[in-house]
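See below for the structure under consideration.
The complex appears here minus one protein chain, its other protein chains still in place.
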Amino acid sequence: MFGAARTVQKSGANLQFVRTKRIRAGLDPVAQRVVTQLSVISANRKMPKMLKLSKEDFVKHVTVMRAWGVVRKEKKQAEEAQLKQQYESIKEANEDLKHVSQKLFEAANKLEIGKRFPLELRVPTEYPSRSGWFYDYTPRKL
Amino acid sequence: MSVSKGVWSKFVKRSPTLALRNKALRTALLSPDLPSGPVSLKSKASKRKYQSIEGLDQIYPLAYEVLEKRSEDIYSKIESLDKNSPTYAEQKEELEIAAEKFNPEVVYMAEYMKNSLDRTQPVFRHYLKKTWEGYSKMLLMQRLETLAVIPDTLPTLEPKVEVKLKFPHNNQDRWIEPGTLLSSNVTKMPPSLEVIEFKESTGDLYTVLMVDPDTPDLAQDSYSTTLLWGVKDVKLSNTDSMIDAKKLMQNEDCEFVEYLPPVCEKNTGKHRIAFWVFRQDGPLENAPKGLRREFFKIRQFVEDNKLTPVGAHVIRTLWDRNTENVRKMYGLPEGRVFTRERVPYLKN
Amino acid sequence: MVFVQLRQFSNSSIAAGRPGYSLVKPVHHRVRIRKQLLSPRFPELKLPPTDVRSPKYRPFLVRQDRVKEHYHNTLKSDLLLINYQHDQKDVEGPKRRKWDMSSPYHINRPLQKPKGQIVPSPTIRARTWKNVPFFEGVSINCFVEEAKANPAAAIAAQLQIQQITNSKVYPIYAKTNVPTWKLRPGMLMGARTRLTGAPAHQFLSTLTELVLPRARDFRGIRNSAGDQYGNIAFGLSAETVRLFPEIEHNQDSWPNTYGFWLTLHTSAQLDYEARTLLSGLGLPFYGNEKVPLLLRQAQGL
């Protein structure tokens, strides 16, 4: 609780012991916390060495990235083509509906402000859920 | 075990220059990992220390297969092109580039062996052009603009070819950066030029003019242009792109104005020496042998011969203590010494 | 009155001691010069960050991005259908107007403000397969009020954002001088960051699957939130931030947490489309939704 007594020399030859507050090594806990936090944010002494690939490995890396680009581009193009087909299909159906029934057409083309995906329609996970498919659904009675 | 199972390891229809000549390197690029360590690293210690990234050896064969398959598709597309179409040559070149662009061996050579590429291959020309556009082209245009070579000699330049320049003053084989200040000792002999075409070229004719637009013209109190060297009808191709003493000795008609080194007179400041390279449509007609060097009208000359500039280069020179020796060498009279005119101090 | 514009040197500038012509040197060629590439210094910094030799290089896709897959496999074609309107045409937003040149002072004058507003509105394009809205990214802005008295709080906030997002965090400094709040320009006040691509998707799925379902004070995003043009913002309280797994499992290090603002950026042209998209990514909404102003104007309502 008390720090070690320190020798304080007063004017004159006689020595006196005076009790003082203990001086601890290091910073106080609040400052120490800030230092720790800064050390986590900072890159100092945590940065790895710069990556230096050999010439062969660099070319191999470039090849891998280009192959990935080619595969991704093909996928993207296929998707865009399909989406375009879907768009044309929607357009064709609506054009036809307009001639069949104006009333149905207007109902079909009502602006859907406030349209929401149901929250149950979740982003797929890597493995299936423990509860499985929810079969026991009963609609709410109004 | 080679990762290549398709078109990239067959050389029946493809040029053998698309493959690496160094066998160890070729094995390294055609195997999933590095079987005998990194070949490109020189010292034994660094070879031993080197570690590839994990997983690269797994993905590389698959990536190679994807790209090789794509290349095969493009080659079959080339086969099915209409040979009578007017754009056949262009389309073919474009597809040939696309087919070989991602070949690891080609990428390696284009990245690390720029000086020994086979320029008859469209893909190597493509990579060379990209390299040129990334640095040398911009550097040249910046120097031409800041030194006002355009518009002082010709109004503008749309560069199509890379022009490299060197002087045979010593054994060092070094290309000169545009805008460098050279001593008269360096420029005393005619230079060698390399004109690198990025299109397919089998026998185009070229004209080179070397002019000094900073010759003092006392009568007009201005400067005039002097033609230092004129070369015409030089036949160059993708394989042979040098204009040097050897080539000019063989075809003596080419040099219509003989080389005169830039010998600046004292106190005339730094002289810009511009090299202009023109691609000709046919043989040059209005360039008689022994054309007058002084008061050379370069714009008139270009117009008379219907030339279009495709490349340029610029260096600078200055009077130095060796200039008089060079003058003696070429049998020229001693140069004038210009002095600053003292203007009397006027009050108000 | 007919005003004839004559091409001549400016008289006023000569009187003021300046030349009456352009000081910009003309350029005699069409080659674009990127000056930084010509410098011989720092060759590695001239490489694009996508090049593995560049010190800035970071791999961009280290695992399957399930949010992205879900968007491309399910949401995209649904959104195309939801946003489809037959016989749709572009709606021109009010733009800056030209002066009528009735006065010589109209020459070179900046364009007039758009009618009825200060800044121009974008043109709303007809929806096709090319502009199906997608989620672009999320910005996080954490402004800590107590950092005025205790600058260490801003550092803690920076670390908190870094822990949650696993991204480089930038500090926020106060810009204005508000003496009553004891705010001075240049004070360190908090942290901000911007996430795109896979990290943004990762953050979004943490938010919608682990944090928001357990948050007591979160009802959903208000339907009136949004900047009109497809960016939706909402706030998280300090209590909710405790639910992020990075903080929840390291409680000892976090005596205080700091709430922050999130802006969800989408490529949607109007807010209601952005809300539909975000609901598909698992974000709940509540409150009344209004018909956007631009549509009301277009219909003359």
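Per-chain numbering from 1; labels A, B and C assigned in written order.
Just so it is clear, contacts are C-beta pairs under 8 Å (C-beta built on N, C-alpha and C of every residue); 3 or more make two chains touch, one makes a residue touch a chain.
Keep this in mind: contacts and distances are computed from a predicted model.
The chain dropped from view, which UniProt name applies: "Exosome complex component CSL4", "Large ribosomal subunit protein mL46", "Exoribonuclease phosphorolytic domain-containing protein" or "Proteasome subunit beta"?
Going by UniProt, the chain not displayed is called "Large ribosomal subunit protein mL46".
Mind giving the shown chains that are in contact with the missing chain?
Among the chains that are shown, those touched by the missing chain are A, B, C.
Looking at C:Asp78, C:Glu136 or C:Glu209, which residue reaches the missing chain?
C:Asp78
Quickly run down the residues of chain C that touch the omitted chain.
52, 57-64, 66, 69-70, 73-74, 77-78, 81-82, 84-92, 250, 252-253, 291, 295, 298-299
For chain B, which residues touch the unseen chain?
Residues touching the hidden chain, for chain B, are 45, 48-49, 51, 53-56, 58-59, 62-63, 66.
Against the chain that's been left off, what residues of chain A make contact? List them.
Per the touch rule, chain A residues meeting the hidden chain are 36-37, 39-40, 43, 45-49, 51, 64, 67-68, 71, 78, 82, 85-86, 89-90, 92-94, 96-97, 100-101, 103-104, 106-113, 115, 117-118, 120-121, 124-130, 132-139.
One rule holds for everything that comes next: only the chains that are shown with their structure count from here on.
Give me the two chains with the most inter-chain contact pairs.
Here the largest contact count links A-C.
Between chain A and chain C, what is the gap in Å from one C-alpha centre to the other?
17
What whole-Å value do you get for the distance between chain B and chain C if each is reduced to the mean of its CA atoms?
46
Got the chain A residues that touch at least 2 other chains?
In chain A, the residues touching two or more other chains are 53, 58, 61-62.
Tell me, which parts of chain B touch chain C in their complex?
These residues of chain B touch chain C: 134-135, 137-139, 141-142, 144-145, 150-151, 155-159.
Using the touch definition up top, name the residues of chain A that touch chain B in the complex.
My answer: residues 53-64, 66-68, 70-71.
Which stretch or stretches of chain B touch chain A in the complex?
Touch list, chain B to chain A: 25, 28-29, 34, 38-41, 50, 52-53, 56, 59-60, 62-64, 66-67, 70, 102, 104, 107-108, 111-112.
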